[in-house]
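Certain chains of the assembly are absent from this excerpt, and the rest are unmoved.
Labels run A and B following the written order; every chain starts at residue 1.
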Amino acid sequence: MQGGSESTRLTEALGPLHPTRDELDLQAYEARLARPVRVKAAELQRDGRLRHLIFAGQLSPALLDDLAETADQVRVLSKSRAGQDFLRDLLAHRRAMLYFTQPSTRTFLSFTAACQILGITCNEVRDPSTSSEAKGETRFDSIRMFSSYFDLIIMRSPVARLAESCAYLMNDLARSAQRSVPIVNAGSGADEHPTQALLDVYTLQRTFKFENPADSPVSRLDELRGRYGHADLSTGLAHKTYGFCGDIGRGRTVRSLAMLLADYPGVRLVFVTPDHPALRMRDDLRQRLAERGVPVLEVDSFEAPVDGVPAIEAIDALYMTRVQREHDTPADQESLARLDLSPYKLTRDLVARMKAYAPILHPFPRDQHFGEIPAEIDSDPRAMYFRQARNGMWVRAALLAHLLDADGAIERYFHREFREHHIYSS
Amino acid sequence: MQGGSESTRLTEALGPLHPTRDELDLQAYEARLARPVRVKAAELQRDGRLRHLIFAGQLSPALLDDLAETADQVRVLSKSRAGQDFLRDLLAHRRAMLYFTQPSTRTFLSFTAACQILGITCNEVRDPSTSSEAKGETRFDSIRMFSSYFDLIIMRSPVARLAESCAYLMNDLARSAQRSVPIVNAGSGADEHPTQALLDVYTLQRTFKFENPADSPVSRLDELRGRYGHADLSTGLAHKTYGFCGDIGRGRTVRSLAMLLADYPGVRLVFVTPDHPALRMRDDLRQRLAERGVPVLEVDSFEAPVDGVPAIEAIDALYMTRVQREHDTPADQESLARLDLSPYKLTRDLVARMKAYAPILHPFPRDQHFGEIPAEIDSDPRAMYFRQARNGMWVRAALLAHLLDADGAIERYFHREFREHHIYSS
């Protein structure tokens, strides 16, 4: 049924009442879209590496470690002019298309900056109404046009599963020895935003190294184990309790991050939301987490007990979200107006009670009118959300390097420089 | 009358009821606009080379051969990192302005990619309403501003003859020792789109070399002469029969391509259109082709006889077009609704009857709702329209190299590399 309903959505989004040839052809893709993620993920690889990035589900802990390592190398190299010049030459012969028919300044600029770090030339289409689509061109013809001119397509679209379908189109072209380029999903419909999950994980990886004061509110693990009394605290993402607060139901970043964290041992997830059908966890996520055997707590307050202490004191990291009021139905508007949402805003007092090392993340933008994170918290060492945005740039550069087979060259250069000039990881 | 009516259109398009100083000055250009193309073409040259590209009429068979050769060299060099680096350095000190006040994603991106191949930095203005024109600036002041900052202006405008007028403005500035830059017409009003004609010819040049399987449905000329029974078949554009189908009346690409083909010996043109005043050939094109002495057939079906066989079987190349419904008058809408347009759509059966080597071209975008080329034909080896789009990028790069005097450097580098490393044309 899941596959069928996605199929319907795709056909509806693509065309008018009388189906065109191209829409009929889409049914081939729809059958492929309906397969389990595990099966599909294999098709999005080539030679054991990512060919396209479409779902967060493609990101295994091992791959996440590889990408984080490349990202760390890119950021260190970017501290010197020689390293910057090396990076900018690396993919200077490549041209990217950023096809963003769903607006997102932040994601757009982050990808653009990532491209520029590696020397990739950026091109963009943001408004499809001025393009050939207004003259009756199908989206697939548009994508093939982009693949004629450019070497990589980064796409963000309101149409669910469009990026995935385009990846299959590219695979089909490759099979018939025609020009084919990698597709990166920069947000597709309500479902997937895999590079946001990637940067969220990268931020947690940086923090839970307990190495760099800029990344970790407390960067001395031995101190934390000793003086602060967290005897069992370990580095890495495993064996931690992650809190999520706010709009869990409609936040695709929460869905993706939760699923990625579920792959690490000893992880627990605490969801703090009002008991409202739009905001609380959806059944499908609850079921998928249950299938993985991840302990999940759903509570309606930071004061709800976890291991006998209030949730706010128990969590190792806190992921705040914006309430996406733009997706409210009229019924939501009415019922949400009657709820007290103030418990889902962070305050200085709440932050003061958090663990000293626990980072606060937010996918941004935050909402100044709702105020889920007031500006007065920005100067707290646990506030990691601005750093998180910059992490997105580094890890997206790492992803692009991986997709265009340049990560090996980065690693070799990095280790040679490291040996010769003693540059340091930071 | 022709010149006079264009003059009126230009003045009308540029200004309000009371003519401004600048519009009055335009009359100087209007007298120049009204001269015969042959006379004007000389003014758009410098030192025997193109200074500006404004009309398809400037493109002689000899120049088309030169540009195709440069394009071939650019595409071969682009296969290696060393060649790409050479090309990207070539014009890295040049900055282009893409002034596209008439939207066209495809043409825009093709020019952008062409610039990027040669290292030219791109800048764009697409929406004149946000520019200085809203503050009362004349278009000529805007163009002079662009020529202050940039080294080349690529313009696409709804105003007929604006690109041509700007070329004369640049010539006048050069004469008074002021800064002046080349103008490229990327589509001006309903009349001219010379780089589309250029890429159409380049695609035919590639196909009728019968060399590369990617460019030619059948790439062995000896086989075609023998096994397939085309004993008289020769390489090159001459001595061929070209079919055009669809919207001949309103398609400026058809007009330009037909006129260029008319310069080759032994060419015949077959126009397949419904007998409707909006869609069939206009009188002026019919007359210009007659003046050149080109045999022209106007038929209303692919089944109409040419040399005793149905047209679809007689043609050596087929140029399909989109019916440009956006230009329908209310009367057109009514009368077209009564016509059966299905004979002007390609089908598998029709394609099966075409000559084995005959390429199918389309200026794109194609219209999924009308369906002049259904997607099922895309995998036929005669379908050359996606390849044609990529050809546009290569030949536009060749044009820019020619205009900025870099084609000689490309040729020298190419031949040196060819001698030393045995790279092959493909």
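Criterion: a contact is a pair of C-beta atoms (placed from the backbone, for glycine too) under 8 Å apart; a residue touches a chain by one contact, two chains touch by 3 or more.
For clarity, every value in this text was computed on a predicted model and none was experimentally measured.
Q: Assuming the 2 chains shown are copies of one sequence, what number of copies does the full assembly in this structure comprise?
A: The number of copies making up the whole complex is 3.
We adopt the following convention: only the chains that are shown with their structure count from here on.
Q: Subunit A to subunit B: how many Å between their CA centres?
A: 43
Q: Over in the complex, which subunit A residues touch subunit B? Could you list them?
A: 15-16, 20-22, 25, 92-93, 95, 97, 121, 123, 125, 130-133, 135-138, 140-142, 144-146, 148-150, 176, 178-179
Q: Enumerate the contact residues on subunit B facing subunit A in the complex.
A: 81, 84-85, 88, 103-106, 109-110, 112-113, 116, 126, 322, 326, 364-371, 374-376, 379, 386, 389-390, 393
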